[in-house]
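Written below as structure tokens is the structure these notes are about.
Apart from one protein chain that is not included, each protein chain of the complex appears where it belongs.
Now for subunit A:
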């Protein structure tokens, strides 16, 4: 049925076009032979095709456009007729003899234009007559098109300022009056059209439901909507014409144009039309006019239909004003003068009040635009921005978390606006309502927003340098810092989570103040927040905090050299205490490896501060962790090497403490599970007894003991491997031990002699040649290069050369 309707419409259109073309053909013939009577006759017949009621506006438009083109030819003819001496007044009467009103009025408008051009009558009189006569068409579609024709052909003939048709002093008024009247009438027609569409659509809807299920009506409705919007375009054209009249100055706009247009808009009572027309007004007239008439314009909004999409219109208005403000600094005083902000703010409040059903999305969009506006216009007035946020918060309160996806997106946009504008989170932190706003986001979006904030900080390298701000900042990004109540952890993607936490970690690094006092406060604040983060976050957040603290320690350390350091309350000691507690939290996670690393880092820092007890304490903690928590053998190996490495560099310990610690470390080394690991740990321990730049730690004997022990373990490893697999393992361990020997030999350890080295080399050679050994090219290469090193050292000559001389390869 519907398909038939469409086909029929095509047929009707085709018939209409055919009829039109035929009459146009006769009309052309009449025009060619200068036969005025026939020209009028056939043009009227041609225009009669436009009398159809069967076409939808869309198709009608097609027909109309063809007629429009033909009428241009007729207009040319009329022009020539008047040049040939035909009185235009007679012509003007002659076309009115047509019996049918629609062709008559099209012809009248066409002749009317020629009339104005001849200047035999004032343009305003002719225009007035035309616009008045057009009232005869009350059929919405035909009327709209006729009036649109009038608007179009008269556009360049308005008695505007500077136009050749400009009449006496008030001619602009006449031009405006004309356009306004035409607009008014079209608006009325459009309203009727829209209404009749609703009526029309109704039975068809019912029909469609019966015939094609539920798809039909939706499609049909869509089509109607589209056609309605096409009609509105016709109406809107008038506003464009109005906007183009140069003579409309601010006063006239304020006193005449705007009130009249708004009256029409309010009266038309069709939601879509109102929306469209308001939008037209906003787009068509200059910004400064809007600014100066803000009261009036805004006053109209609450009068619109409750379903009108005001938010978009208002947003566009504010957007335009924002751009205007941004265009030049000179216009800003104007904004202040008219108190644009408070007016807009009030208007928004009223609109929201008037439309209680407005979705949250709408509310937020409005406030978001207002915020953008104030940021552009009053960048210095933070209180305005805060006010906007406050109002928004107030609106949102009681609604709980937002579930609407679009709404949350809008909030993100709203909250991002100040960040983008100021490029500085510090400013945003001053907005007290900012965090309250964020509470309305669901945790997911909250995180997104937090990430945005962090990225902004990163991008602009903002320094957050006071504890208060840090406090505020962490309040903002708490979505990332801790689990918000009720948020389901398990659904979070692992990678995303890491990404987020890494950004938090980066953020922590950005917090810095030169003043140690303040920096300490910052650290305390950060600590307070991140400790609330729960076991999953701590491994990410604690390290940067620790490093940040250690940085402070180092800073204090360098300052301690100056005499002012005395009165400071922030001492490394205090920080270390804090650090101790901080790292301790990791044990709950548990993340023993990480904790161990951090303890060792702290110990090293304490070492640099000459705080022996502190350093010892850290080591103790590390050892405890090693003993109690680190059970994985691979982790143990890593840990033990870390411990050895750190311990080796410690110089703060007294003999006793050091002994205890080294003893422990060696003990741990020997207890590693795999022989090769044991071996390597043990020979690494040898370094604990020989620190090159510390004369008091040069215990050659113990070094040798370690190495021998390592050698034994290596041997044992070989045998084990032989027993288990029937082949000896690689000689790598031996070569490594050989290297240690060579190191200590070179460093002058008296316990390491040539013989020992010599025998070790021989041992390796034998092992390599033994039948049971597995060939290992890497080990071979290692050994070969070790030997080459020896050769090289020999050839160097001098003291080193002499030392190596005895070694025979």
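Heads up, the rule we're going with is that a residue touches a chain if its C-beta (ideal position, glycine included) is under 8 Å from a C-beta of that chain, and two chains touch if they have at least 3 such contacts; residues count from 1.
Operating definition for what follows: contacts and distances are computed from a predicted model.
S.K.: Given that one chain of this complex has been left out, which of "AAA+ ATPase domain-containing protein", "Exosome complex component RRP43", "Centromere protein M" or "Vacuolar protein sorting-associated protein 26" is its protein name according to UniProt?
M.R.: For the chain missing from the view, the UniProt record says "Vacuolar protein sorting-associated protein 26".
S.K.: Could you tell which one of A:29, A:135 or A:498 touches the chain left off the display?
M.R.: Counting the whole complex, the residue in contact with the absent chain is A:135.
S.K.: Could you tell me which of A:21, A:34 or A:100 touches the chain that is not displayed?
M.R.: The missing chain is touched by A:100.
S.K.: With the missing chain put back, which residues of subunit A would touch it? List them for me.
M.R.: Residues of subunit A in contact with the hidden chain: 51, 93, 96-97, 99-102, 104, 132-133, 135-140, 142-143, 188, 192.
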